[in-house]
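A single protein chain has been removed from this complex, and every other one stays in its place.
In order of appearance the chains are A and B, and numbering begins at 1 in each one.
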Amino acid sequence: MSPLLQTALELIVAAGLVGGGFFALVGSWGLIRLPRPMQRLHAPTKATTIGVGAALLASSIGDLPFGGPLSMQEWLITLFLLLTAPVSALFLAKTLILRGEADPNIPETGTGQPWATLADERKDP
Amino acid sequence: MILAYALTFMFICIALAFALNLWRLFTAPTVTDRIVTLDTMTINAIALVVLYGIRAESGLYLEAAVLLALTGFVGTVAYCKYLLRGSIIE
Partner (left out) sequence: MLKRLYPHPYLSLTLVALWFLLVNDWKLGSLVMAVILATILPLVTSAWWPDRPRIRHPLRLASYTALVFWDIIVANFQVAYVILFVPRDKIRSCWITVPLDLDSPEAISLLAGTITMTPGTLSSDMSACGRALLIHALNAPHPDTVRDQIKSRYEARLKRIFE
């Protein structure tokens, strides 16, 4: 491997680490700073997930500059986090809506039916 | 060389994020906020484990990260379902 490519790879890994740390910190700061409960949901779903994603990317290609193999397990964790973050965010939002802690001015559905969380007989959890 | 500095920087960032999360956990106004914070803490813990794996130059820690990701997600959903329905397994 040429020294130039090695330096470039090292720079990419370092950028991933620095960016990941920045976004993870911003996500946790957002939890404290944002004033309303629904706004606070935005911080962990987006900022923190991309923070971990960047760290995992750095870990995946981190051995390449030193002649090591490309590690694929990190991609599994990234994929899993990207798939599960919306689901846990949806559950948290439903909890907020049901407990009345979300912003109260929820609009109508426009279809004549209520929102699933607030309907009398909830079929799906 | 630059990698060691970047790694240290991210360790500090994650540690600060953990401190902010703990502070939030103690001062959170509602139960739902605590669940959000715990979810964030799980994700930060995954980052910490992965970082330690990079520093220790070992792939073993990734298995722990996979397990944390799985249990963290199930834990968050179980908490929410308990608040939504009053029971977890129906």
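Rule of thumb we're sticking to: contacts are C-beta pairs under 8 Å (C-beta built on N, C-alpha and C of every residue); 3 or more make two chains touch, one makes a residue touch a chain.
The structure displayed is predicted, hence computed values, not measured ones.
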For chain A, which residues touch the unseen chain?
22-23, 26-27, 29-30, 33-36, 38-39, 41-43, 45-47, 49-50, 71-73, 75-76, 79, 82-83, 85-87, 89-90, 93-94, 96-97, 102-103, 105-117, 119
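The rule is short, and it goes like this: only the chains that are shown with their structure count from here on.
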So, in whole Å, the Cα centroid of chain A is separated from that of chain B by 11
For the complex, which residues does chain B have touching chain A?
2-3, 5-7, 9-14, 16-18, 20-21, 23-24, 30, 32-33, 35-37, 39-40, 43-44, 46-47, 50-51, 53-54, 59, 62-63, 65-66, 69-70, 73, 76-77, 80-81, 83-85, 90
Contact set on chain A toward chain B in their complex
10-11, 13-15, 17-18, 20-22, 24-25, 27-29, 31-32, 37, 40-41, 43-44, 48-49, 51-52, 55-56, 58-59, 62, 71, 73-74, 76-77, 80-81, 84, 87-88, 91-92, 94-96, 98-99, 101, 117, 125
